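Okay, so here's the structure we're looking at.
We show some of the complex, not the whole, and keep each chain where it was.
Chain lettering (A and B) follows the sequence in which the chains are written, and residue indices restart at 1 in each chain.
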Amino acid sequence: MTDLLTTSPSGAERTTVGDDRLFPVDAHTRGLARDLYESVADLPIISPHGHVPAALLRKDHPFEDPTELLLSSDHYVTRLLHANGVSYDDLRPADGRPAGRRAWDLLAAHWHEFAGTASGYWLERTFEQVFGLTEELGSDSAGRLYTAIESRLAEPAFRPRALFDAFRIDVLATTDDPLDDLADHAALRDDASFRGRVLPTFRPDRYLDPESPSFAADVARLHEATGAPMTFAGYRAALEARRAYFIDHGAVSADHGIADLLVVDLGDQAAAFYDRAVGGSLSSGEARAFRGHMLLEMGRMSARDGLVMTIHPGVRRNHSSATFERFGADTGNDIPITTRFTDEIRPLLEEIGLLPDVHLVLFSVDETVYSREIAPLAGFYPSVYIGAPWWFLDAPDAGLRFRSAVTETAGFYRHSGFIDDTRAFLSIPARHDMSRRLDASFLARLVVEGRVRPAAARRIIHDLTDTMPREVFKL
Amino acid sequence: MTDLLTTSPSGAERTTVGDDRLFPVDAHTRGLARDLYESVADLPIISPHGHVPAALLRKDHPFEDPTELLLSSDHYVTRLLHANGVSYDDLRPADGRPAGRRAWDLLAAHWHEFAGTASGYWLERTFEQVFGLTEELGSDSAGRLYTAIESRLAEPAFRPRALFDAFRIDVLATTDDPLDDLADHAALRDDASFRGRVLPTFRPDRYLDPESPSFAADVARLHEATGAPMTFAGYRAALEARRAYFIDHGAVSADHGIADLLVVDLGDQAAAFYDRAVGGSLSSGEARAFRGHMLLEMGRMSARDGLVMTIHPGVRRNHSSATFERFGADTGNDIPITTRFTDEIRPLLEEIGLLPDVHLVLFSVDETVYSREIAPLAGFYPSVYIGAPWWFLDAPDAGLRFRSAVTETAGFYRHSGFIDDTRAFLSIPARHDMSRRLDASFLARLVVEGRVRPAAARRIIHDLTDTMPREVFKL
C-alpha cells in the first residue's frame, strides 16, 4: 500500500529529498515553508470546480488500463506528446486493441520532454504518492511501471471510492450539462455507504452561444425538457428551472466559459436577438452581443438563486480544425488569447457587484490581468473573488507569480482557494498538494522578509486551504 | 518619542528582526542589501509628486482623529475593507459622530485581511516608526493602539510641520487645480520658520477633457480667471498663464492623468474642436481626439516653459457608478486598463522627444509596458524617464518586478527616482523606506550575480535616492 493511502503526509516518507519539493531554496525559508505546509498537509481536499464524472464514483468500477487512466484521458499529456511528434493515432485504441502498452512505451520514450512541466510533475507525484513507485519512467522501466500500476488497479483499494477516501476528498464538484438528469449525483447522495459530497455544476455555454453549431437544437431540447414556451421569456424560464433542478441536487455554482469576455445589456432588444439566434440569422457581432447579454442574465439569476458564478474566459477552442475534425474537442489545441475585464465585465458588476451574497470568481489564462485588473476589482467589489491560476498557469512558477501579482493589492482573503479543474482523478492529491506547498513557500518568504507575522502566516494558509473555498463556494 | 523621530534609522532599533525587512532571504545577499540600504537610509526624502494638501502644513493644526488620519482618508485601506464586506457608511461620520472608534474596531477586526498588502505594510510601519507601537492590531489591541495614537497626536512633536522635519522631507510636491491661488504654498515659502520646500504641481485634466461633466463650466472659469478670450487661442493662453503662475510659485512639473492614452495632432482643426467641446457637441471619439491634441499642446508648453511633464495613464475612474454617486470620487473603485505607449505617444515624442531639457516621466499601472515599451523608449529618447511603479504596483514584489523589467534595457539612470504619490502624509517615510530597501535588495542581487560592481552599487543607490529625482524634476 502506498504512502498516500496509508500514512499521513507528515509521516516517515518526509525523510527523502522529495519532502521539500517546491519549497524555496534558501534553507531558513525552506524550514518555515515546511512548517507551514505541514500544518495543512492533512486537511481534507475541497474541489469546488473540476471535470471528474460523477458516474466514476457512482459505478465505482475498477480502473482497467494504466494508459487510459493516466495518459489517453489527459489532454495535457497527449498534447505534449503530439507536439513532440507522436500521432494521436498511436495514443488511441486501434484495430480493436487498446492503446495500452504501445502508447505507454511512447510516453516512456518521450518522458524527458515532460521535465519541468506541470503535467510531468503531477504524473511523477501520482506514480509515487498513489502507487508508491519512485523509479523514473523511461524506456527501460516502462514495462515494470506499467505492470505494477496494472496490478495495483486490480486491488480494491484502488477503486474510485476507495481512492476518494484515501485522497481525503471532502467535496468534489463536477461540471455538467444543464439537461443532465444528475442521476449519478442523486444516487451518490442517497448512498449511505458513500460519505463524500459530489456536487453538480451548471455549465450552460452551449445553450447561450448562437455560434455553437448545435445551438438551435440544444435550445429546442432545453425548451422541450422544461416545457417552457419557445420565446425569450420561456428560454430564461427554462434556464432558471434547470438551475433550480441543479440546486436541488446540491449544485453551488454555475460555470461560464467564453472566449472573448464581454457583458452587454441588450435590454428590450434581447427577445428579438433570441428569435434570430434560434433562427440562425445573427451576424458574428450580434452573436457576441447575445452571448454578452446572456452572461448578464446568468449573473442576474445568480443574484437571485445564489449559485456562485465562475467565469473562465480567454481560450480559443479547437485551434486546429484538422485535429478537431479528426479527433474532436479537448484534444490539446485550445489556445489562450488576451483577456480584459475592467470595461468588459463592468455592466455585470454595475448590476450585481455590490449585492450581498453574490459571489463571482474570475479566472484567467492571461497573466497580465492579475495585477492590472483582477486584483484591483477583487480589492473593491465584495462580490469578486480571484480564481486560482487556471489551465496553463496551474503550475509551480506560475502559481507563485500569481500570488505575487495579486496579494499586494487584494491580500489573501479575496481568493477562491485552490481549484484543480481536472478530469484526471488520480492527479487531484498531487495538484492540491502542489498548491499547499506553493502557498507555504510564498508565505514563508513574506515572513522572512518581515511582511507577514509567523502566526498570521499559519492562519492564512489554513484559511486558504479550508476556510476560503468553503466560504467562497458556499459549501 | 519614536525611533523615527529621535534616532537615525541606522541606530539601535536595527537589532530587531524588522531591521532586515524586505531584504533578500539569502544571508550573504541580505548583508550586502543591508549595507547598501544603510548608506542611504538617512538621506532626506524628495517627494516630487503626491497628494498631501499644502494647507496641512500651512495650518499646522494637530491631527485629531486616528481613524480620520490613518483610515478614512486612505482609499487604499477603505477599499479593501469594502471588498471584505464593510460598508462605507460604517467608515464615515454618522449621526453627527465621527467614525472614530467604530471604524477603527472594524479595521482591527479585518486586520488579517491586510496581510501581504502594501497598505497593511505601510500602516504597520507607520504604527511602529511614527508612533513606536509594535503590538499587532487586532480586536484585543484596538483600543490600546487607538488611545496611544490619539494621545501622541496631541503632542507638539506630532503636528504636521514637526513630522515634516522628523521625516526629513526636503521637497514635497502637491497636486493642484490650475485655478488654485496657491496661497498656502506662498505662505509656506514666505514663512521663515518653515524650512521645507512645498511645491505646487499643475494638474489640468478637468480643463482638457470634454467628457468631464464640468468641462464647460471649468473652462469658463479658466477664461474668466485669466481674462483670456473665449477662443482656442485664448484657451491656450489661459493655460499658459496659469502654468506661469504655478512656476512663479515654485512648480516644477505638470501632471496629466488620462484613461486611454493617445496623442493626436488636430492641427488647424483644433480650434473648431474647441468650440464644439465647449458647446458640448463632440462625439466620444472626437472628445478623445481633443484630449489627445491637448496632451500634445501640454507637451509643447512644457518644451517652452520647462515644466516636467508627468503622464499617468490607464485608469478607469469610478468603475462603480453607485459608489460614485453615493460616496464620490477617490473611493477605491478606479480600475486599471491596458495601456500602450509606442504608437500612442509617438506624435508627442516626434515633436519634443529630442529637444534639450524636456523631461517626460511615464508611469503605468499596466506592468506589461515596462519591458516592452517604457524601457525601450527611455533607452533611446533623452526626454523620457521611467516613472516609479505606480498605484497598485507601488509595493515590494511589484517594485522588484519593475526593476527587473526595465533595468536590463535602460539601466538605472533613466528612472525618475521614487514617487510616493500619496495623500497619506504619515505613510511617506514608510513608502520611501520601502523603495530604498527594494533598490538595495535588487542591487545586492546584481552584485552577487557578478553584474554590478560593489562600488557601482553604492553610487547607484545614492543616485536613485537623491541625484535622479533632483535632476529629473529639476529641483
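Going forward, a residue touches a chain if its C-beta (ideal position, glycine included) is under 8 Å from a C-beta of that chain, and two chains touch if they have at least 3 such contacts.
Please read all numbers here as calculations on a predicted model, not as lab measurements.
Shown are 2 identical chains; the number of copies across the whole complex in this structure file is 3.
Methods note: only the chains that are shown with their structure count from here on.
Centre-to-centre separation between chain A and chain B, using Cα means, comes to 40 Å. Within the complex formed with chain B, the chain A residues making contact are 24, 26, 28-29, 340, 342-343, 346, 349-350, 353-354, 368, 371-373, 375-382, 384, 404-405, 407-414, 445-446, 448-453, 456-457, 459-460. Interface residues of chain B, counted against chain A in their complex, comprise 17-18, 20-23, 25-27, 79-80, 82-85, 112-118, 120-121, 136, 316, 319-323, 332-338, 365-368, 392-393, 395-398, 401.
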